[in-house]
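The complex is shown incomplete by one protein chain, all other protein chains being positioned as in the whole.
Now for chain A:
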Amino acid sequence: MSSPSTLEKPRTSRPRPQSHATNFGKGFLVKLALMAAVNAFGIFIILAALQQDSMGILWVMVGLLVAANWVFFARRTLALKYVFPGLVFLLIFQLFTMGYTLYVSFTNYGQGHNSTKDQAITALLQQNEVRLPDSPAYPLAVVQQGGELGFAVLEDDTVEVGTAEDPLSVVDDAVVTDGAITEVPGWDILDRQAIIADQQAVVDLRVSIDEDPESGSIRTTDGRTGYVYTSTLEWDPEADTMTNTETGVVYTPNDEGQFEAEDGSKLNVGWRVTVGLENYTEAFTNPTLAGYFYQITAWTFVQAFLSVALTFLLGLLVAIAMNKPGMRGQKVYRSLLILPYAIPGFISALIFAGLFNTRFGAINQILLGGAEIPWLTDPFLAKFTILFVNLWLGYPYMFLITTGALQALPGDVMEAAKIDGAGPLRTWRSITLPLLLVSTAPLLISSFAFNFNNFTLIYMLTGGGPSFSPTTSLGHTDILISMVYKISGISGGEPTNYGLASALSIMIFVIVGVISAIAFRQTRKLEEVN
């Protein structure tokens, strides 16, 4: 880091070095080429977003591109030139995710509220358009006259043509070959390619079979055959209501994102709406959830704290033993100790889940002579097992970092302590440990954050079980993040509720953030002491 004094140095008479922005040398050409590539890439995304109607992505990209060009071509933005790429990635990969999670936590996104209102309306209309039970299959051709689409259908050897405006009427002199309509006077028959090019219009086309709209209309789903359909729901865009044409019941949108009739009955498909803080209050007030929520929160803290403390202590102990000068085979021991650290955590957790199986696991069968100890299904033992496996998985990491820290301790301080007459214990307590903590504390904090959200271990080892009760999927070893996973309903077996799950993740984020902030402050104090 540069000290302030360097900045205040009087300028020498040496000419200022030219910035890359105005120096048209080799470096500038390279930069120009790179920026051209970046701009081309950006413009491509903008065009693609325009095509997909994704206005959000479009404007973000425009903003980023303008910023990028300004940063790399302006003269005064030297520091930004280094920071900008990192900022862009932070924006895309972190802030966006967090922002989106925050947004979802204020909505009722989940079972039955999965899409937008427009999509829900489309789905409702689709679901309630039913083929008449006795409607025969009509061989059908898509025809066109002056840009207007219509259907030509074959009914008992006569060909009838109709459009969205005009119901079916008989056309004379039409040619039918092998049961397919090949020629209709006054109309062009669309071939398959033309149908495909306009398929949305063809799918949306409804041709009434007679003057009475109640008797249904022809539509086709494959461009070859038509059936008569009637719709029981009618959407009125002006009044924003759905009407059931059979019963006459009118449904209006309610605050929860569903169409609701006056008698309280609701239509099947709903859509996403913002529900404010409802998801946040639900975690504390929902009678079936709140009790478990507090228990799980408490266990999450205990689990994270004990995991860090135990692994650190064991790692440190081993590190001290290994650090003894003149010990033989140090390298072999050290490489052996790294082994558990080198195996992916979720594989180890899975293997341990097998080892701890009550009846078939090696621990009960071989080590304990066939004792049926419920390692993973007793609330207390399951917690113990989690901590034990995490200790096994985590201590080599602590061993590594404490070994490094021990070896970096300044020898002269130790020497001084010895001369001052301090014994090994005193030296350890007053010199070694504080110095060690200064360099390892940030890692301990990040370990805490990691264990706070150690989903893999819980998921692979106990799956959160044993359950609090047979009627909930939440269990005694669930931590907040695995609770979020279960509540989200992704795993199936329970209705999805992304809104509530997002609200819980935001709470986890806040908890971890606050704890880390406090812990880092404490660490700084530690540094000041030294």
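Keep in mind that, in the parts below, contacts are C-beta pairs under 8 Å (C-beta built on N, C-alpha and C of every residue); 3 or more make two chains touch, one makes a residue touch a chain; residues count from 1.
The definition used in the following text is that contacts and distances are computed from a predicted model.
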item: Protein name (UniProt record) of the chain left out of view, among "Molybdopterin synthase sulfur carrier subunit", "Carbohydrate ABC transporter substrate-binding protein (CUT1 family)", "2-oxoglutarate oxidoreductase subunit KorA" or "ATP-grasp domain-containing protein"; value: "Carbohydrate ABC transporter substrate-binding protein (CUT1 family)"
item: Hidden partner chain, touching residue among A:Q199, A:Q330, A:S430 or A:Q522; value: A:Q199
item: Residue in contact with the excluded chain [from A:T116, A:T158, A:T182 or A:Q330]; value: A:T116
item: Hidden-chain contact residue, picked from the options A:T274, A:Q295 or A:T358; value: A:T358
item: Contact residue for the chain not shown (choose from A:N69, A:T101, A:T245 or A:T274); value: A:T101
item: Chain not shown, touching residues in chain A; value: 41, 44-45, 48-49, 51-52, 57, 61, 92-93, 96-97, 100-101, 104, 111-116, 119-120, 122-124, 126-127, 129-131, 137, 192-193, 195-197, 199-200, 202-203, 220-225, 227, 268-269, 357-360, 376-377, 463, 465-467, 470-473, 481, 484-485, 488-490, 492-496, 498, 501-502, 504-505
